[in-house]
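Complex shown without one protein chain; remaining protein chains in place.
Moving on, here comes chain A:
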Amino acid sequence: MVKLRARCLVVGDAAVGKSALCHTFYSDGTLFQKNYSMTTGVELIMKCVNIPESSDSVELYIIDSAGKETLVETCEKMWGQPSLLCLVFDLTSQQSFANCSCWMERMAAHCKGLQIQGVLVGNKSDLSARREVQESVAKEWAQSQGLEYHETSAKEMENCDAPFRRLAQAFHSLYQQRRDTIQNLGPA
């Protein structure tokens, strides 16, 4: 039995639903805050995810960071060194999708050369009439960045677990790979 720990950074433009997604995941789909309250700093949420078909688990330290441009610089100081990335955009806002590449660049500066596994999340899938970003387009960009693509609706509590569970599983697989490598190392 192993308990892994991962620092999961959640970023994306303001009002795309990062906090709503985090809270829905944290509360197992029982909590969706109807009133918008902008995150002005960084909120830390901890949740333990069990890895299927094993006795292992991953403690996700979810860093929900403000998306508003003027606050980003201050928040970045609290990002630390991320283990995982959850990049969120709003399916009804082309601009929030376009800005994803900026977020990737910002994040890369904190990774100190380590490769970070991540997901791209298109949120607000319930607002289908107002959709501006097509699934195929988002999926293609995600692939080009090495991210796995998910669509969610925090409001309808749809699919909000999936991105976080996948991240936990990816981190667990990486651990197993690295542990095997270390087991087979040659002497100094």
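Just so we're on the same page, contacts are C-beta pairs under 8 Å (C-beta built on N, C-alpha and C of every residue); 3 or more make two chains touch, one makes a residue touch a chain; residues count from 1.
Convention: contacts and distances are computed from a predicted model.
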In UniProt, out of "Intraflagellar transport protein 25 homolog", "UV-damaged DNA-binding protein rad7", "Glutamyl-tRNA(Gln) amidotransferase subunit A, mitochondrial" or "CDK2-associated and cullin domain-containing protein 1", the chain dropped from the view is recorded as "Intraflagellar transport protein 25 homolog"
Across A:R7, A:K124, A:H150 or A:R166, the one contacting the chain not displayed is A:R7
Touching the unshown chain, chain A contributes residues 1-7, 58, 61, 81, 83, 112-114, 171, 174-175, 178-179, 182, 185-188
